[in-house]
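Right, one structure below, let's go through it.
Missing here is one protein chain; the remaining ones are kept as they sit in the complex.
To keep things simple, chains are lettered A, B and C as they appear, and every chain counts its residues starting from 1.
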Amino acid sequence: MTHPVVSPDPEIVHLARLLVRCPDQPGIVATISNFLFNHGANITALDQHSTDPQGGTFFLRLEFQLPHEELPRTVLQRSFQRAVADRYEMQWHLSYAADLHRTAILVSRYDHALMELLWRWSRGELVTEIPMVISNHPDLREAVEAFGIPYHHVPVDPTKKPEAEEAILELLGDDIDTVVLARYMQILSPEFVARFPNRIINIHHSFLPAFVGARPYRQAASRGVKLIGATAHYVTSELDAGPIIEQDVLRVSHRQSIRDLKELGASIERQVLARAVRWHLEDRILVDGNKTVVFA
Amino acid sequence: MTHPVVSPDPEIVHLARLLVRCPDQPGIVATISNFLFNHGANITALDQHSTDPQGGTFFLRLEFQLPHEELPRTVLQRSFQRAVADRYEMQWHLSYAADLHRTAILVSRYDHALMELLWRWSRGELVTEIPMVISNHPDLREAVEAFGIPYHHVPVDPTKKPEAEEAILELLGDDIDTVVLARYMQILSPEFVARFPNRIINIHHSFLPAFVGARPYRQAASRGVKLIGATAHYVTSELDAGPIIEQDVLRVSHRQSIRDLKELGASIERQVLARAVRWHLEDRILVDGNKTVVFA
Amino acid sequence: MTHPVVSPDPEIVHLARLLVRCPDQPGIVATISNFLFNHGANITALDQHSTDPQGGTFFLRLEFQLPHEELPRTVLQRSFQRAVADRYEMQWHLSYAADLHRTAILVSRYDHALMELLWRWSRGELVTEIPMVISNHPDLREAVEAFGIPYHHVPVDPTKKPEAEEAILELLGDDIDTVVLARYMQILSPEFVARFPNRIINIHHSFLPAFVGARPYRQAASRGVKLIGATAHYVTSELDAGPIIEQDVLRVSHRQSIRDLKELGASIERQVLARAVRWHLEDRILVDGNKTVVFA
Partner (left out) sequence: MTHPVVSPDPEIVHLARLLVRCPDQPGIVATISNFLFNHGANITALDQHSTDPQGGTFFLRLEFQLPHEELPRTVLQRSFQRAVADRYEMQWHLSYAADLHRTAILVSRYDHALMELLWRWSRGELVTEIPMVISNHPDLREAVEAFGIPYHHVPVDPTKKPEAEEAILELLGDDIDTVVLARYMQILSPEFVARFPNRIINIHHSFLPAFVGARPYRQAASRGVKLIGATAHYVTSELDAGPIIEQDVLRVSHRQSIRDLKELGASIERQVLARAVRWHLEDRILVDGNKTVVFA
């Protein structure tokens, strides 16, 4: 299999996305939409959410087509800061779909979550660069390299975890936007996590907050639940407690063994993680404390 | 049971909803949000959809808090028409949550869809007046009157359908906003339907367009489907072919008899119809040809 | 509304159900099916489950039509004990669909779970007697009595809980088979629970084991989950930890307030509890330690 050639949507070339968070107050939408209109940009999607119109937090996501005559990005951004953002005390982020996101994937031995991502990526469903896959095991090298992606094996000696993380950080370098843990079975240190705030996505194989920690399918079987689930979330320094991005469940019964639960669960994990990564790549997620606002 | 006293959300008193449809072009959101801001209104929810940014149709739903100082409605509306709507060739509809919608329900013998509506209404989940229930059977009078709602029995003699429809129209009078067919088993004439364009909601007991017409559960059993469904749609002159508002399904197997399918199906019908009626009451539905845009 | 007249399925008159649990070993199905065949009974449904064919526990549920010539029940049962049950060390339970189960419902103020049960019961979907509804509040008297069911108000003074439980036990008397807690907001004492082992069904308004205890919707909103759920379970002395019978979930997002979650959740609670009670009434549930085997 050769490196996939994503046939980009022609509209993507001029597509930009704006994420905004600020204290809610009247006039924000009017101000922003005026600003964009006056700069020749055409809004094609708009989602907003307010935690409370009186004194709450306002969240906004905009997609717009940039004007075809070239407007230098720095001009647009400086102008937005001055004319809009300062006035409303906004935190904001503007991205251009044509600038591909750079995503690194960490994995251990289970291949299902990884393969789902690579496979969707090769079909053009996940629009990103994937400059590397890093694993603490050598097992999946051939499968990854078949997609034309470099595979790095960084063994993790339990007594030398900091060294392993150092090696991973060196591989990641300075220009990785997002790290996806596609069933990476090592717990990352708070220092590592702090390097990528709300930029590490993990897939946990249970419906959180039920069954935090190890062996969730075993826990689920032992509790006799009638649904098993999977949860994609941003990683924070507290285990399995970061902002939830997406969850889904599947019906099970007394008939399923733990082995069956793992097999069925793998299918949900794949879908939940793929949705979460896609939303992240399309700048559809805003973090609000320990929760997410997802404009899906 | 006495007439329910809906404890209205205090914000409802000043809540208005604006629905807009017009040819898409740049600047619409800016213009509308400016207009509202300048009139002291505060946008609390905004959903938009464009069938195509180049030459498509633009749909918008806004919720906003009216300014507390009194702004006469006619002034606001005339001003909007002149300053905004004319310019963009808009079809638009402005409603005030404090003005209760008036909903009539038609039913035959099956009570499940009707009771679900009445019961949610009595809990304040469906915010509307229900001035009457009309049925071609006398069976459900007691159940309806227990909610304090008048019940009218209009028998339908197959040879005198126009007379029956005439009687129903007379009961409905001139100020019914919406007619809900909660398993009303008579087909309405095109003339009747034309009186309430996109204002008659029907619940069909299948996943349309599968199993149009009579006895859909029997059809479903005979085809051996693995899911049964229900569809809420606006009624048009063509049977079961109007714009779909909401659908849902439930898993079934060889184990279920037709009687079981009816029982299980009743549960989906109740939920699907209740959701559709609620969205309709909250002005969340825009009709686009034979499809709907639902800002749920 | 008058007392419902359940039109019983004609096959119900001769329908019997046998539940069996015993150590697994070869020959059980052969022995039981022979026994029934030799007594003129015709098996119409059979479900079995083994936790492990080698040394595990075997669970069986049989539905069969009793022979039309009268076979005295005591004869059948004594014969089964001697010829089958003793040999395989079975725990078993034989019930006759014609002997209506007797179900009491406990409720506090929220009416949704209660009304769903009464309403399905009035349609013949829950085949049971309901000799009484008991509540620690007077609010729902009229709604319950409309179904022709006696309503008992037993206030619970926090300092006199044992007295209240005593009053409830007296009302229940000696021939209540099952107690359903349809959002009864008082915690029952271990002594009370011990009187009805695996015969008290509770509906908990979360996906257990997530959000044990009070205010689960508030907990769910605070954790930012993307699905909310409900769990029906048998009550044991440990709060919200008894064997799970049924669970279901509904998708939510940042858009829903806690009030919305409660409203949406009510709809799942109603369905989950109704399914659990139905399966219980039809003897479809076997308890296996802290789990259930549900032959649905």
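Everything below uses one rule, namely that a contact is a pair of C-beta atoms (placed from the backbone, for glycine too) under 8 Å apart; a residue touches a chain by one contact, two chains touch by 3 or more.
Predicted model only: the values in this text are computed from it and were never measured.
Contact with the chain that does not appear here is found for just one residue of B:73, B:226 or B:259, B:226. Checked against the full complex, the candidates B:191, B:238 or B:288 give a single residue touching the omitted chain, namely B:288. Even with one chain removed from view, subunit A keeps its contact list with that chain: residues 1, 111-112, 115, 119, 123, 125, 142-143, 146, 263, 267, 271.
As for the chain not pictured, it touches subunit B at residues 49, 207-211, 223-227, 229, 243-249, 253-255, 288, 290-294, 296. Touching residues on subunit C toward the chain that is not drawn are 26-27, 29-30, 33-34, 36-37, 40-48, 50, 53, 65.
The criterion applied here is as follows: only the chains that are shown with their structure count from here on.
In this view the innermost chain, defined by its CA centroid being closest to the centroid of all protein CA atoms, is B. Look at where the CA atoms of subunit A average out and do the same for subunit C: the two points lie 42 Å apart.
Averaged C-alpha coordinates put the centre of subunit B at 36 Å from the centre of subunit C.
Residue positions of subunit C touching 2 or more other chains: there are none.
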